[in-house]
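And now, subunit A:
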Amino acid sequence: MPHMSVISRRVAAAAVSVVLLGGAAACGPKEGGDAKGGGAEGAPKKGGTLTVLNGAPQKQFDPARLYTSGGGNIPSLVYRTLTTRHRANGAEGTKVVPDLATDTGTPGDDAKTWTYKLQDGLKYEDGSPITSADIKYGVERSFAAELSGGAPYLRDWLIGGDTYQGPYKEKKGLDSIETPDDKTIVFKLKKSEGDFPYFAASTQFAPVPKAKDTGAKYAEHPVSSGPYKVVKNAGDGEQMTLERNPNWSEETDKERHAYPDRIEVRSGLSAAVINQRLSTGSGPDAAAVTTDTNLGPAELAQVTGDKNLAARVGTGHFGQTSYLAFNPAVKPFDDPKVRQAISYAINRTSVVNAAGGSSLAEPTTTFLPRQKPLGYTPYDHFPAGDKGDPAKARELLKEAGHENGLEITLTHSTAQNRETSPEIATAVQAALKEAGITVKLEGLEDNDYDEKIHSFDKQPGLFIAHWGADWPSGGPFLAPVFDGRQIVKDGANFNTGRLDDPKVNDEIDAINKITDHDAAAQRWGALDQKIGEQALTVPLFNPVYKRLFGKDVKNVVISNWTGVLDVSQVAVK
Partner candidate 1 sequence: MTAPRTSAGPADARTASGPAADGPLVAVSGLSVAFPAGPGGSPVRAVDGLSFTVPQGGSLGIVGESGSGKSTAAYALLGLHRDTGADVTGSVTVAGHDVQAADGAALRRLRGGVAAMVFQDPLSSLDPYMAVGDQIAEVYRVHHRGASRREARARAAEVLDRVGIPDAARRARSRPHEFSGGMRQRALIAMALACRPRLLVADEPTTALDVTVQDQILGLLRELRAETGMGLILVTHDLGVATSSVDELLVMKDGRAVEHGPVRDVLHAPREDYTRDLLAAVPRVNVRRQTRKDGLHEPGRDDSALREASVLSEASVVPGASALPEAAVLLEASGLRREFGRGKRAVTAVDDVSLTVRAGETVGVVGESGSGKTTLGRMLVRLLEPTGGRLSYRGRDIGGLKERELRAFRSELQMVFQDPVSSLNPRRSIGESIADPLRAAGKLDDAAIVARVRELLERVGLDPASYHRYPHEFSGGQRQRIGIARALAPEPKLIVCDEPVSALDVTTQAQVVRLLGELQRDLGLALVFIAHDLAVVRQVSDRVVVMRGGRIVEEGPADTVYEQPAHPYTKGLLAAVPRLEAAEAPA
Partner candidate 2 sequence: MTGYLLRRAAGALAVLLVLSVVVYATFYIAPGDPARLACGPRCNPEQIAQVRAQLSLGDPVYVQYWHFLQGIVAGHDYSTGTALLHCDAPCFGLSYQNNQQVTDMLIERLPATASLAVGAMAVSLLLGTVTGLLSALRRGGVTERVLTWLTLAGTATPVFISGLALLMLFCAYLAWLPFPSYVPLTEDPEQWAWNLLLPWAALGLLESAKYARLTRSSLLETLAEDHIRTFRAYGVAERKLVTRHALRGAVAPVISLSAADFGSMFGGAVLTEMMFGLPGIGALLVHATVTLDLPVVVAVVMVTGTAVVLANIVADVLYAAADRRVALR
């Protein structure tokens, strides 16, 4: 999922803390990496209280409204879903595994039908059994306007999803979801979607007992199917207390460990304060983690000088790329030579420095992030080296008839997120100057920026954007940005390069039919390489996340799916 996935909503909500903090790159589910299971010595034991210190409050807690992929972090402690992400470090953690279901789904009809069987003995926090009808209901309610916020795939994929208005308005439900019995659920899709198992890890696939549904107020007292239940949710999601759900059974849940007895979530904190508290670790902060705050460059500089602290940093990777986006409908970006010239001119070293330095950002020349499961295939069509190749750029400009230089405008957000922020824009500006391109910066407030770059009509010619994976697969990474049929003229358009190439479109459809993830990944990689030749984007860097955790925290797991520390694995005893 695209740039906005996390960012827009969460960041919008969190923008302030980000802005305020100014510091650490922010929030959002990031995924990660290759952290070794870290933390304090000794085998993890049950008990104790885990404190989660976060920047963004958990404003949304209704399973229908959460965008978070893989079931999210705190939400996945309360909501179990049909499938879930494998709770393991690094690339292993990008695998999808069964959760409520017995497997990751049985495809049928060229991956247009997906059938799931529920495990036995699944119970809600009140002891009542979880049925397939509850999952159907959970999916259906996410269509209600009152509960907007989820990802668009249900609407796009399910037959009848585009017109369905949710169970409150249309009592009879969605016919494309069938529950032949209490344990079975079948989804019927309009087209082939080999990635369905990944999507089924979203909280929309969590069971909601119809009798207990209170609509917009459900988030206040959601009925837990996971290892914890919500005992307090105050201050608009800023303060949450979770306690053990006695009716959750470890036997049916292989992924979640649920070591702590109690989890206290405190959010609305500034990044500086969070990291400072984690590093000081006094009182309950010793058993604290954060699920949305990274070490900023400043803290990193400080932490690397302190062995004790350095041992408490986990590294995470999340499938995300920051890039320069061209709008070929705007001159002079209609000319491939100009786009190529800019690709050559870019100095990725200063861009990386502006993004927090080489420990927090890795330069990239591919659109797909540097992760195998997404289909990463290395290529560098316009080799610029570390510092850019202004000479080559000038040459191309000359060929394009701009021997006297060129004046262009670069649009960016003024939010201090180190992804689309002014520092990066300035770095780009400085690099292009070498190639004789004068760049005028247009910094927009985040809302304005967001609206403009995704508007078909108002889209600027050149802007900094970033795109993140909804799940670790090439499909959701490439399709919205390059599928010609996804050009949206009257809504949010993500195909900013306006690429409508039948060959590309066909290939996307073809890959979507593949249910073997590895095979699909390879084809996505090849597609990315192919599209890259058109220079519709200039990939800049992939962010790297450094997560600090408290000194009593054990069993730290950071998967490349989310890039954040998995609270369901953490132990404090």
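Here is how the candidates were picked: all candidates are chains of the complex that A comes from, given by their letters.
As a working rule, a residue touches a chain if its C-beta (ideal position, glycine included) is under 8 Å from a C-beta of that chain, and two chains touch if they have at least 3 such contacts; residues count from 1.
Please read all numbers here as calculations on a predicted model, not as lab measurements.
Within this complex, subunit A touches only one of the listed candidates (1 or 2), namely 2. Interface of subunit A with candidate 2 (complex): residues 1-2, 4-9, 12-13, 15-17, 20, 59-60, 62, 65, 67, 141, 144-152, 155-156, 162, 165-166, 168, 213-219, 234-239, 266, 268-270, 272-273, 276-277, 280, 282-283, 285, 445-448, 450-451, 480, 488, 490-492, 494.
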